[in-house]
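All protein chains but one are shown in place.
Right after this comes chain A.
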C-alpha cells in the first residue's frame, strides 16, 4: 500500500461513500450508513499521523466495498416502504 494519501483522495472517497450509502433500498440501513460515514470522517478529521490516516482510509475503502455488495443484496429482496417514507 502507498505510504500516504492526499486530502483530495480522502475527500473523493468521502463523497463516493455518501453517494453509495444513499443507494440502500432499506430506509434504516440507508439512514445509518449516511450518519455513520459522516460521523466517522468527522471523528477522524484531526488525525495527523500518516499511518493512522492510511489505516482509516483503508478501513473506509473496505466499507465502501461492503456497502456496494450489500446494496445489490438489498435490491434483490426489497420490501414495501415504511410508513415514514411514503409520508415524505
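In the analysis below, a contact is a pair of C-beta atoms (placed from the backbone, for glycine too) under 8 Å apart; a residue touches a chain by one contact, two chains touch by 3 or more; residues count from 1.
We take it that contacts and distances are computed from a predicted model.
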Report summary line: Looking only at "cysteine desulfurase", "COP9 signalosome complex subunit 1", "RNA polymerase II transcription factor B subunit 2" or "RBR-type E3 ubiquitin transferase", the name UniProt gives the absent chain is "cysteine desulfurase"
Requested in this report: Write down which of A:9, A:58 or A:85 is the residue touching the left-out chain.
Outcome: A:85
Report summary line: The missing chain sits against chain A at residues 24, 27-29, 31-33, 36, 39, 63, 66-67, 69-70, 73-87
